[in-house]
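Note that this complex is displayed minus one protein chain, with the remaining chains in position.
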Amino acid sequence: MKQKSQSVMRFLTGSAVPILFITISVIAIPLSNYSGLYLAREIVTRLCRDSFLVLSLLIPVMAGMGINFGMTLGAMAGQIGLIFITDWGINGAFGLFMAALIGTPIAILLGYFGGIVLNRAKGREMITSMMLSYFVSGIYQFFMLYLCGNIIPIKSPKLLLSRGYGIRNAITLNVAGGFDKLIRIPIGKVYVPFGTILLIAAACIFIMWFRRTKLGQDMRAVGQDMGVADASGIKVEKTRIESIIISTMLACYGQIIYLQNIGTLNTYNGADQASLFAAASLLVGGATVSKATIPNAIIGTALFHLMFVVMPMAGKNLTGSAMLGEYFRMFISYGVVTIALVLHAWKRHKDKEMGRALLREISSENTGK
Amino acid sequence: MNRVKEGIRNFGWPRIIIGLFLLALFIAGPFFGVATDMSLNDVIVRFGMNSVLVLSMVPMIQSGCGLNFGIPVGLVAGLFGAVMSLEFRLTGTAGILVAFAIAIIVGAILGLAYGLLLNKVKGDEMIIATYVGYSIVFFMNLLWVALPFKNPSSVQGFKGQGLRVTISVQDYWFHQISDILAIKITNNFVIPIGMILFFALMSFLVWAFFKTKTGTAITAVGSNPDYARAAGINVDKMRVISVVLSTVLAAIGMIVYQQSFGFIQMFSAPLAFIFPSVAAILLGGASVNKASILNVVIGTLLFQGILTMTPSVINSAISIDVSEIIRIIVSNGMIVYALTRKAR
Partner (left out) sequence: MSKENVLLSVENVGKQFEGNRVLKNINFSLEKGKILGLVGENGAGKSTLMKIIFGMNEIADTGGYEGEIYLDGEKINFKSPLDALNAGIGMVHQEFSLIPGFTAYENILLNMEKTKPSIISKIFGKKFETLDRQEMKKIAKDAIDTLGVQLDENALVSEMPVGHKQFIEIAREIDREKVKLLILDEPTAVLTESEAEILLKAMRKLADSGISIIFISHRLREIIEVCDTIVVLRDGVVVVEKPAEGLNVRQIAQWMVGRDVAGRKAVQVRDVDISESNKDVILDVEHLWVDMPGETVKDVSFSVKRGEIFGIGGLAGQGKLGISNGILGLFPAGGKVLLNGKELPLNSTFNALKGGIAFVSEDRRGVGLLLDESIDWNIAFNAMQVQNRFIKKKLGGLIKWRDDKAMKECADKYVNALQIKCTSTKQHARQLSGGNQQKVCLAKAFAMEPSLLLVSEPTRGIDVGAKALVLDSLRRHNNENDTTIIMVSSELEELRSICDRIAIVSEGKIAGILSPDADTAEFGLLMSGLSNLNEEGEEQ
């Protein structure tokens, strides 16, 4: 009996965030007056747009480094790739592949740098990765504003600011829809971009396969106990760096997929929120800082964006003010990350206590014998 | 030679580099037509505006709660105090005192809740504080729109509902502290003695607090919580006290800022204060678990110096605006540097 109530409690604390979210959505959907078809279309679009970015967070979680808010570094690499192929006038899916090709070495370099920094901040990786992304964002802006068009050749005047150098803030992408339009099949009245879905499926397969490799196993070991992993001869620091590199690369491709769907590139603050929304999606899906699965990522993306679509309209219909809905959804986005992080930190303390209580029982049993 | 090296190491390379850079800017300024007295004026005024906010970092760092990335918890209390004072249409000294009083009360309540939360998440304070800060700002945004504020100078003109993004305090308590005993040196250079004195007063209170029995206990908790526990100290309580103190100071700092700036910046504005405040105290030589008032003074002067001087001097020198980017790189770089330093 005690066991049963404990497992119920465990399930509740484990899925408190998704339950909370589903509740909010269930209340808000009727209030928004959106049709089911509209919502279905929106969800499909947003799932295709965002899932890849969310998936890029999984591997550092496995390596015990928490949520890699430094995925923004990869997003920046992807944007650099897109700007170059736009300048060179390469279109369609091929252009996107070229952008990924350009972005990859940059992402590897940034990921390597990020990994080294995070190795020096063990135990506070998340805040450090977040600050690192803001720091690199400064360098990225410097690169875009002053080097592009000056030292880095950019020909297209459409990309450059009127002063002759520096990239404009809003860039229309020629490659818009490059993946989405590839295999676009209507199911019912909803158009489903199978091209993009194939890429997302590829990412999922990659992650599943990766978990089964030796390197994946090493990462799991490092993630659970660095000391033990080190004693068994696993190169802890190197493994952690590799996990960040992979995450950064995936984030680079994820941002390219995201932007080909959006169609315009917001050069200077487009990447900033990538990590917030990705982190929130993952956590809404029931993931924690130490355990995240592919279903967590996909379900979380769907749920989070459902709320994101519905909330402003629901807020407007309820209160007559569109602003309220807007603020409310921002509050929820940040709030959900806060709650998920707090629950996880709190649960970790509880588990430690429970483990010790268990130890005490065992030792008292032994004396009893 | 060794002593010189030791001294440099204690003072820290980041401070020396930024300090020399700032000095170079001051020397170069006149050659590019930047008036030195105006620069000095800007630096000192900005010091006065921001120093209390930076000071609010000290209690939490000292108690081991880390850098207060959740400073918006205090800032929104400051905003609340300010708009309530306007709501009562109080002007002059009475206006600012009421603003302070309300801000302190709200700050203490929010700080208490914030402190209790941080006790639940020991070891992860900083990342969670960041998100708590963001969450509360957007939560308060809901209130700013929804609460029935009446004063026409704070309410959005055409709708009559919800607060403006920036609210002028010109007719209420503009420069109430800045103008106390202000000394005019040149036309461009007025020392806001009032603000400096106010910062000195706040610093004295913080200093005095850390000289009391409780303050001593808080320092010990930050230095080694296990030691403190073995001395019979309630570690959690000490941490909550420090968080309340930090939050209240941030609320006060917000109002000092507003009275000098002349406007209350509502809505998402508090978010812009997080990283500069954290970076400033680190630039002043604080680490993730030790900070002093000297760190606050040096850090705020250096940081605000860079903020003031780079736009004016560098932009006139090479006629491009890199100041914003320098600010981002210096402040965020400083925080990354502090986070990656080996905790002693």
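Each chain gets a letter, A and B, in the order it is written, and its residues are counted from 1.
Throughout what follows, contacts are C-beta pairs under 8 Å (C-beta built on N, C-alpha and C of every residue); 3 or more make two chains touch, one makes a residue touch a chain.
These figures come from a predicted structure and were not determined experimentally.
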List the shown chains that the missing chain touches in the full complex. A, B
Among A:Asn33, A:Ser156, A:Thr172 or A:Thr213, choose the residue that contacts the chain missing from this document, as touch is defined above. A:Thr213
From the list A:Ala170, A:Val228 or A:Ala322, which touches the chain that is not on show? A:Val228
Out of B:Gln176, B:Thr219, B:Ser246 or B:Ser312, which touches the unshown chain? B:Thr219
Applying the definition given at the start, please give the residues of chain B touching the unseen chain. 208, 211-217, 219-220, 223-224, 226-227, 229-234, 290, 344
Go through chain A and note every residue touching the omitted chain. 209, 212-215, 217-218, 220-221, 224-225, 227-229, 231-234, 356, 359-360, 362-364, 366-367, 369
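Here, only the chains that are shown with their structure count from here on.
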Chain A-chain B separation of Cα centroids, rounded to whole Å: 31
Which positions of chain B touch chain A when the two form their complex? 69, 117, 120-124, 126-128, 130-132, 134-135, 138-139, 141-142, 145-146, 161-162, 275, 320, 322, 325, 328-329, 332-333, 335-336, 339-340, 342
Parts of chain A lying in touch with chain B, wherever the complex brings them together: 66, 117, 120-121, 123-124, 126-128, 130-132, 134-135, 137-139, 141-142, 145-146, 319, 321, 323-324, 327-328, 330-331, 334-335, 337-338, 341-342, 345-346, 349
